[in-house]
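Take a look at subunit A:
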Amino acid sequence: MTLLTVEGLRVGYGKVEVLHGIDVTVAPGEIVALLGSNGAGKTTTLRALSGLEPLRGGLITLDGAAIGGMPAHKIAALGLAHVPERRRLFAPLTVEENLKLGGYLIRSQQAELKRRIESMYALFPRLLERRLQLAGTLSGGEQQMVAIARALILQPKLLVLDEPSMGLAPLVVRSIFAIIKRLRDQGMGILLVEQNARQTLKIADRAYVLENGTIMLEGDAATLAQDRRVQAAYLGGAAAA
Partner candidate 1 sequence: MQGLTRRPLATAGIAALIVAAFIPFFCHNYIVDVALTIVTYGILALGLNIVVGYAGLLDLGYAAFFAIGAYTTSLLETLTGLNFWETLPFSIVFAGIAGIVIGYPTLRLRSDYLAIVTLGFGEIVRIIATNLDITGGPNGIYGINPANFFGHDLTAPKAVYTLALVFLVGVLILVIRLGQSRLGRAWTSLREDEAAAEAVGVPTLRVKMLAYVIGALIGGLGGSLFAARFGAIDPTSFTYAQSVSILIIVVLGGRGSIPGVLVGAIVVAGLPEALRFLHNWREFIFAVALIILMLVRPQGLWPARLRHIAAPSVDEAHATPHADPAEQIAETTAGEPDVLLEARDVSRVFGGLKAVAGVNFTVHRGEILSIIGPNGAGKTTVFNCLTGVIPPTSGAIIWNGRPLTKLAPHKVVARGLARTFQGIRLFDNLTVFENVLVGMDHRFHVSLASEMAALPYARRETHLHHAAGRNWLEFVGLASQAGLRAGDLPYGDQRRLEIARALAGQPQLLLLDEPAAGMNPTEKQSLMGLIRRIRDLGTTVLLIEHDMLLVMGVSDRVIVMDRGQVIATGSPQDVQSNPRVIEAYLGSDEEDEEDAPEISSLPAGALA
Partner candidate 2 sequence: MIKPLLYAGLPLLMTIGGSAAFADTIKFGVPVPLSGPYASAGIDIANAAKLAAAKINAAGGVLGKQIEIVAEDDTCDAQTGVQAAQKLIDGGIAIATGSYCSGAALPELVAFHRAGIPYVLDAATNPKLTSMGFDDVFRTIGRDDEQGPFAGAYISGYLHAKKAAVIDDNTTYSKGLADNTVAALKKDGVDVVYYDAITPGQMDYSAVLSHVSSLSPDVIYYTGYFSEAGLLAKEAAALHVTAKMMGGDATNDTTLIKTAGPAAEGWTATTAPLPQFLSGAKDFVTDFTKAYNTAPGPYSAYEYDAVSVAAKAIADAGSTDPKAITAALHKIANYQGLTGSITFNSVGDRTIASYITVVVKDGAFAPGMKLDASGAWVPVQQ
């Protein structure tokens, strides 16, 4: 059973086509990594999934519902949460306001929303201390916590993360990854775009390697971690060191 199915996804900007037919699947309780160099089309893929980019072709199905071409806010309502690259917090708003916006779609259920925000504070106690601070003034790690917490409020079926480790200290990256694994263990499907390939392949179940808008390799993470081609394409010469 798959949670997310992407078939033949094509996306472009202006006259340039960036994705030339991508096929990806994610099952519930599975971490799937999307690897590739800068400009390979990883972020574009995620933006297309969550409805931020118009499709030029292809099918996207989330838990049985065709979501390709839907407006972003409807896709969010169907259970796909996207933590975008560089976190994209609402910087002049407080942490709490950011979290509340994460629950925008359940705004009529005040008590439930309050409970879910409390549970996020339980998950990230640091945020409770910072709840009235403006999100833009937080440290990078704290911002990433807000971004993830904000995405979790709606209890999505699929969590899509774009470079959650970017600019974070290794210790913080480790804790973020620990959270991701726990989410997976609770049955959530996770699609992860990462630069930190070695560590990513360690927590991922399966992975796809994207190059120039097409999928060059795919397979289970352990195998790919040993695949010389991945190292060559992605890790470069340093992998050999």
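The rule we apply is simple: a residue touches a chain if its C-beta (ideal position, glycine included) is under 8 Å from a C-beta of that chain, and two chains touch if they have at least 3 such contacts; residues count from 1.
As a selection rule, all candidates are chains of the complex that A comes from, given by their letters.
Everything quoted here is computed from the prediction, not taken from an experiment.
Any copy counted, the candidate of 1 or 2 that touches subunit A in this complex is 1.
Residues of subunit A that touch candidate 1 in their complex: 14-16, 37-40, 119-120, 122-126, 136-137, 139-141, 145, 152, 155, 163, 165-175, 178-179, 182-183, 186, 188, 195-199, 202, 211-212, 232-233, 235-239, 241.
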